[in-house]
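Sending over a structure as structure tokens; questions will come in a sec.
Note that this complex is displayed minus one protein chain, with the remaining chains in position.
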Amino acid sequence: MEFGYDARTEELRGRLLAFMDEHVLPAEPVFAEQRAAAADPWSPPPVVEELKAEARSRGLWNLFLPGERGAGLTNLQYAPLAEITGRSPHLAPPALNCAAPDTGNMEVLNEFGTEAQRKQWLNPLLAGEIRSAFAMTEPDVASSDATNIETRIERDGDSYVINGRKWYISGAMNPACAIFIVMGKTDPSAERHRQQSMVLVPRDTPGVEVRRGMRVFGYDDGDHGGHAEVVFTDVRVPVENLIGEEGGGFAIAQARLGPGRIHHCMRLLGMAERALELMCRRVVARTAFGRPLAAQGVIREWIAEARVEIEQLRLLVLKTAWLMDTVGNRGAHTEIQAIKIATPAAVQRIIDRAIQAHGAGGVSQDFPLAELWAAARTLRLADGPDEVHKRSLARRELRKYA
Amino acid sequence: MEFGYDARTEELRGRLLAFMDEHVLPAEPVFAEQRAAAADPWSPPPVVEELKAEARSRGLWNLFLPGERGAGLTNLQYAPLAEITGRSPHLAPPALNCAAPDTGNMEVLNEFGTEAQRKQWLNPLLAGEIRSAFAMTEPDVASSDATNIETRIERDGDSYVINGRKWYISGAMNPACAIFIVMGKTDPSAERHRQQSMVLVPRDTPGVEVRRGMRVFGYDDGDHGGHAEVVFTDVRVPVENLIGEEGGGFAIAQARLGPGRIHHCMRLLGMAERALELMCRRVVARTAFGRPLAAQGVIREWIAEARVEIEQLRLLVLKTAWLMDTVGNRGAHTEIQAIKIATPAAVQRIIDRAIQAHGAGGVSQDFPLAELWAAARTLRLADGPDEVHKRSLARRELRKYA
Amino acid sequence: MEFGYDARTEELRGRLLAFMDEHVLPAEPVFAEQRAAAADPWSPPPVVEELKAEARSRGLWNLFLPGERGAGLTNLQYAPLAEITGRSPHLAPPALNCAAPDTGNMEVLNEFGTEAQRKQWLNPLLAGEIRSAFAMTEPDVASSDATNIETRIERDGDSYVINGRKWYISGAMNPACAIFIVMGKTDPSAERHRQQSMVLVPRDTPGVEVRRGMRVFGYDDGDHGGHAEVVFTDVRVPVENLIGEEGGGFAIAQARLGPGRIHHCMRLLGMAERALELMCRRVVARTAFGRPLAAQGVIREWIAEARVEIEQLRLLVLKTAWLMDTVGNRGAHTEIQAIKIATPAAVQRIIDRAIQAHGAGGVSQDFPLAELWAAARTLRLADGPDEVHKRSLARRELRKYA
Partner (left out) sequence: MEFGYDARTEELRGRLLAFMDEHVLPAEPVFAEQRAAAADPWSPPPVVEELKAEARSRGLWNLFLPGERGAGLTNLQYAPLAEITGRSPHLAPPALNCAAPDTGNMEVLNEFGTEAQRKQWLNPLLAGEIRSAFAMTEPDVASSDATNIETRIERDGDSYVINGRKWYISGAMNPACAIFIVMGKTDPSAERHRQQSMVLVPRDTPGVEVRRGMRVFGYDDGDHGGHAEVVFTDVRVPVENLIGEEGGGFAIAQARLGPGRIHHCMRLLGMAERALELMCRRVVARTAFGRPLAAQGVIREWIAEARVEIEQLRLLVLKTAWLMDTVGNRGAHTEIQAIKIATPAAVQRIIDRAIQAHGAGGVSQDFPLAELWAAARTLRLADGPDEVHKRSLARRELRKYA
């Protein structure tokens, strides 16, 4: 259980921190202006492409991807880097080509794709030339239980025919999002976890209708491609577009979720640090009733509790990363659930208090806090609500006494 | 301490419930469509005018205003009616001409205005022909401490000259918002609570710049005129535009806040009831892991706790209304603070759990929950953050033992 | 919904407050000394008998009992009086002959007893000459589900024969506790809620073994007779000792619980007021780091939140009392559950914070706080754990949407 940062991590941290200070943080106001003035509300502002070029030239590219196609970092090496990107979560992850859902999609193609699939879709994704989407969640069922999924993927000769409705398909409003990975049922009569399959559906396939952008507490998240409602009506793709094998969809989804969850939690830590920093700066600068806010007891409780919680969360995330590296994602299953339960809830509370310390500014567009809050709150639902994970973790704990 | 609903209240409740069922709730989807399609994002959708006409014809008009110019209800009579409007907070309050900030502004003009001021501004407000704004909060200071306010109102001959910057001026983005009540300092050297005055500033006065709409967790609240940042540069109005006397601004603001706070709390109860109803409907209809959500223990805890909290809050709000009616707003000071502390926080939590029970739908635009949440959360800041009220209430409690 | 105190209530409040100030509060240190020095740890210290005589002479006697055998108060009239006794919960309720479990037992005998039963047991209880116990809870089953009860009451000729084990039988360690009301099953094959019956078992009946005193967080509560484990082995009583009818035990238990719960909640409010007063007195008197504790923000939050919660709880308790008076205990079922859910949990938190403000003194025997805390905490379990009540209340709420 060695969590220290090794030499490579330290070197990359230094490089990334410099990039944040010199490019990302200064780009935040530019980004906000371009976003407000954008003709197309669903594409990233142009400053993001500039940041991508700069990051790539600095060797800060595809850090999330283990193995030879990516930067080859372990989870433990990537964790502190991902945390840093969380401090500017709209700019830094896409700048480094480390933004969800592309990261997960690239992992799927890297691990389960055929050579042809990788050539056609993984390469341009790794190059940051196209974006991608992952179409799993459905509006009409509790999708946290994957056996509820209703989208059908039916074999018809050399094709699969897809029918179904999805929503909250992140990134899919972006016209540059060229490829969808779609989860659906190929065999509803099979064993519960063998009914689902995944297929690649190019955006321009007839029958794909990207209907509207879903909101998250008023935000459309247009700068990273929004969250689309997508309807698939008799969409036909060649059987070569199957990822892995028929009936393998559930297993691929599970494999995809582990890294996805820990990346979210790493970035959440950066969001919490950003919020805590903003809170501290605010309360030393602002005065009410004759004393700086920082001299008022409740505020100090908030700051202390935030610091203590962040320290605990970070250690649990690092331990999880270390476990994933040493015993694999399955062996780290309990810890992955634990960080998914603990991190969004705690970070949401930390940001909420930072908002409170900012008064009206806290809920406004002039500080990043309200938007960070919405992101953290939503992660208590994304990839399954907290309650599903707690239920599952408790069941494993109880098994010791059965 | 008699909280029962008297005959007039019962009669009006019946009439209002019918109006809600027959007109307001059916208008909600129309409202959403018109809002999405609006050319001007800052004006109420046309359906609101239809509802206003209908409400007025049914005698559901200006219910908030005591005395002969309004419906003449007591606070205790108005409370259950305001609660009902909270179930559809974007539609019902404006339909009844009972929406903030016009209600508070009409109260100010009713109580402190001159005959000329009432004729020019109160009458069209009572008729629902114009809207108004209340310009108090400033971005650069902790405005919960009114002595911090920096806007200057300087006497110059027969005029007052106003300079300052305000934000979160609700309703002011609406072009129909014709008049601003502006709070500023006429005499910074006077005793702490005698430095401030209020003046009427017509929107079209030279030097008034309505700069931009502030957001609330991503929402611009355009349908009720948004929340504007407004800059006043050498704005000149005749001295007749002073409300009350010079140095009386703080006292008027205090007088305005009491009813404002209780109205907010009443409507919050309706919002909580709406959220609880949506949660219940959802959990009986949706299944996960083989059982309806309603059969799962945590959900039941949420429902029970919501019901118990709503009952307690309603009684405290009713007692406060009764006290305001019997001993006056000053005599009800502690209770007004108590409901301001208790209600938004509890209702926010209730709505949050309803969101959680809805999964992704909960944060979306397809259910009213996320927007209700943002409103409740913001009320933990508006009119002073919770912490300021707790500090003040505790000080009064401690005085018993000094 | 009229909660005001009527003339009789006001008159009795005045009388009771005087009794508290003149006799009960001054008796507290005497009581503590006598308790520490007692030869028999299970009997009330002698000062209690003196207080009883004084209370009776002042007409403060059996206030809990409606109808002609008691003081004839409504629940709404009794509520504020019971609250006052909660400020000194070890002394005031027994002084007024209003202490659990005797109150509930007297109600049962009053409502369901035969003339002979009332003569033999109710009269000396009303006179404060004997004490009584209610033997329902069993160690081996979840007794919150009454159908789990395992104690058998079997008819054998003109007798009932009782076998079973009970615990937490409050008051039963007191040698003056002369009579037990025992709940057991007469017909395990009957319909779920018709299996149970109640019989009167005099303490000196052969086969009754009062085995030991159970503890509550280290307290033995000896001064009010402790909480006994009692074993019944072939205990034989005449059939005349049946209360009500065979199979009527569940219904009697339900009837007994309503008033019992509201009395607990009323007294809890007094306990909360006592804790809040002690906290306030402490924090104005004690200094740390150069300022009185009262000047420190967190303490003020605690005080404000305590005051706001107490106000809400009191109103809900009063409404429940009023409902019980006007629509009966069954009609007030939801509210009775609501106060049982809300009151102990909130009061426990208030006392906990008062403890924290007292430092080591808070957990000691030198202040009543730790013992008050233990009582409040235990009421989250007594008469069914919170979770059972929430489950039931939620089920009723959901029924509206089924």
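When the chains are written out, they are named A, B and C in that same order, and each has its own residue count from 1.
The rule is short, and it goes like this: contacts are C-beta pairs under 8 Å (C-beta built on N, C-alpha and C of every residue); 3 or more make two chains touch, one makes a residue touch a chain.
Predicted, not measured: the structure shown is a model, and the values here were computed from it.
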item	value
Absent-chain contact - pick from A:Glu2, A:Glu191 or A:Asp204	A:Glu2
Which residue of A:Ala79, A:Ile149 or A:Ile341 touches the chain not shown here	A:Ile341
Residue touching the undisplayed chain, where the options are A:Arg155, A:His193, A:Arg211 or A:Lys390	A:Lys390
Option touching the unshown chain, where A:Glu154, A:Glu245, A:Glu301 or A:Asp366 are the choices	A:Glu301
Chain A, residues in touch with the chain not shown (by the definition above)	1-4, 276-277, 280-281, 283-284, 294, 297, 299-301, 303-305, 307-309, 311-313, 315-316, 319, 334-335, 338, 341-342, 387, 389-391, 393-395, 397-398, 400-402
Residues from chain B at the interface with the omitted partner, ascending	296-301
On chain C, residues whose C-beta touches the chain left out of the figure	137, 139, 141-145, 148, 167-168, 214-220, 286-289, 293, 296, 298, 355-356, 359-366, 370-371, 373-374, 377-378, 380-382, 385-388, 391
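The definition used in the following text is that only the chains that are shown with their structure count from here on.
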item	value
Most centrally placed chain - per-chain CA mean versus overall CA mean	B
Far-end chain from chain A, centres as C-alpha averages	C
Where chain A and chain B are represented by their mean Cα positions, the distance between them in whole Å	37
Computed distance of Cα centres, chain C from chain A, in Å	53
Chain A, residues touching no fewer than two other chains	296, 298
